[in-house]
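Left out: one protein chain. Kept in place: all the others.
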Amino acid sequence: MGLKTWALKKSIWLYHANVGACNNCDIEVVDCLTPRYDIERFGMLLAGSPRHADALVVTGICTCQARPRLQELYLQMAKPCVVLCIGACACTGGIFRPCYHFDGPVDKVIREVDPDAIIAYVPGCPPKPEAIISGALKALDAIPC
Amino acid sequence: MKRTVIPIGPFHPIQEEPEFFQLTVEGETVVDVDVRLSCNHRGIERLCQDLTYDQIPFLLARICGICSASHPMAFCQACEDLCGVETPPRGLYLRSIICELERIHSHLLWVGLAGHFIGYNTVFMWAWKYREPVLELLERLIGNRNNYENFCVGGCRRDIPQEKLPEITEVMDEVQGNVEMLTKAVLDDPILKVRLGGIGILTYEQARQWCATGPTTRGSGVDIDVRRDEPYAAYNLLDWQVHVQPAGDVFAKTVVRLLEVLEAVKIIRQCVDQIEPGEIRAEVREMPQGEGIGHAEAPRGETFHYVCSDGTNYPIRYKVRAPTYVNLPSFKSSVIGQELADAMLTVAAMDPCYSCTERVAVVRNRRHSKKEILDQRTLMKLSWEKTERIRKNI
Partner (left out) sequence: MNNEELLSTLQGKLGQFAVEIVPRNPKRIYIDVPPEHSIAANRICFEELQGRLTTATGRDTPHRIEVLYHYCLDSCGVVVTLRTWAEKPECTLDSLAAVLPGANFIEREIQDLLGVKFRNHPDPRRLILADNWPQGVYPLRRDFSARRKRNETPEFLRELTQEVTSP
């Protein structure tokens, strides 16, 4: 295990980007921070800037307007990093897939700038906080050592 | 004085519209504000034209995750206005119960965030902890924490069994105790009164001019509430009141929201007492040609839905107006003239959904751009420092 991967797995900081979600997944992500679920016990924190973050938590369908901004966010992050697609919209486009302003899904947009990105999917509408925590931990396990 | 443009966003959604703010500041004072929506525009109105009347409520629950009862509610009322169907009484009571549970958890969410913005993270953690039993109750009653999807044209899809009603009362007891304590703590706190009082003022006249709705205007002394003005669900059968505060500042809006939570608890208790077994859904055979309008009081204000039918299964035009859409432009009145440290709180006072914590300025051509970049942490720090100053001076 390289030093970078070791450091990444110790305590991941999350950066949360909403690229066209309905806020459902977003409040569930914040719910993870509050006393009931408290992901800080795993060393996870919401970071204020993508440059400080190890995982990009994406919610929403990725609209036309958000697409270049999402790519920019991903490029700003320190590598190696993990992308977490939270909710049905981020995983596939979900119910909004036929919409004219849909330009995703998220994994496709991110793979355009980095074909080797590590992407984890947490389906559900919205996924429960337990599912989000479990998704984040599984993504960490998937990082090649 | 030198003017600086500060971009905030665009990763900062307000209801279904995340937005890109540009604050123009002179020194510490905000002199202009500009908003650009689009990142979260999904095209729901167009998609509705390709869905049947039975499918649309499921889509509308996903307009906003926090108002996922109010939007389908307004849609069902628009359709009921169009086809003239009367919902049976049990359906009406069920609708009121779910709408008020939604209001409780939404307002507590807001109180928590407002606390977070001024550096009172204890309030944040408390309020969100008190909110959790309500979400769990909803999961037991409806099957999901946030997307309820219990409304359909003519009534409700699923019944709440009679034997589960005492559970609601139990949770209400818990919520009431906690919220009363929280309300008292907020109202008695001298720092909060100084920190929140007198900032972000929206006057009565400005609220009228911007056509704002909900707690944003009730905090400015405008006495409007769809639940009372055009009663829907079971609201005209219950005893409750509208809370109005005249001051127009952030403190007034906080007080309105906290009192509304207690009022919602009162409404739910009455619903549980009065509800009687019976049908929950009226049969709708066909949609006639014509137009229908429905509106409902969501936690953030009035949602307004317009549906136009040509007699087929699909609407030919469907219009949604979410409350933030009219509350948002009123920033132009309330933010200008504020200190930069208060701008964020003023924005938050209107109850944009959670994601206001996520802000980042993505400026591509940095060499050619003279814009100053403030990220979320810096803005938050400004606000926290001001609270700290006030605390020391008291």
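For reference, chains read A and B in written order, and residue numbers begin at 1 within each chain.
Note that contacts are C-beta pairs under 8 Å (C-beta built on N, C-alpha and C of every residue); 3 or more make two chains touch, one makes a residue touch a chain.
Bear in mind the structure is a predicted one, so any value in this text is a computation, not a measurement.
Check B:38, B:55, B:203 or B:270 against the missing chain and you find that the one touching it is B:38. Listed residues A:45, A:64 or A:143: the one in touch with the omitted chain is A:64. Checked against the full complex, the one of B:5, B:165, B:247 or B:308 touching the unshown chain is B:308.
Residues 63-65, 97-103 of subunit A touch the missing chain (whole complex, contact as defined above). Take subunit B: the residues that touch the chain left off the picture are 36-38, 41, 43, 45-47, 49-50, 81, 84, 208-213, 224, 229-231, 290-293, 295, 302, 304, 306, 308, 317, 319, 321, 325-326, 328-329, 332.
Here is the rule we go by: only the chains that are shown with their structure count from here on.
Inter-chain centre distance (subunit A to subunit B, centres taken as mean C-alpha positions): 25 Å.
Contact residues of subunit B toward subunit A in the complex are 10-11, 13, 15-16, 18, 38-44, 46-47, 50, 58-59, 62-66, 68, 109, 112, 124-125, 128-129, 132, 145-147, 353-355, 357-358, 360, 362, 364, 375-377, 380. Listing the residues of subunit A that touch subunit B in their complex gives 15-28, 30-31, 34-36, 46, 48-50, 60-61, 63, 65-66, 69, 72-73, 95-96, 98-102, 125-126, 128.
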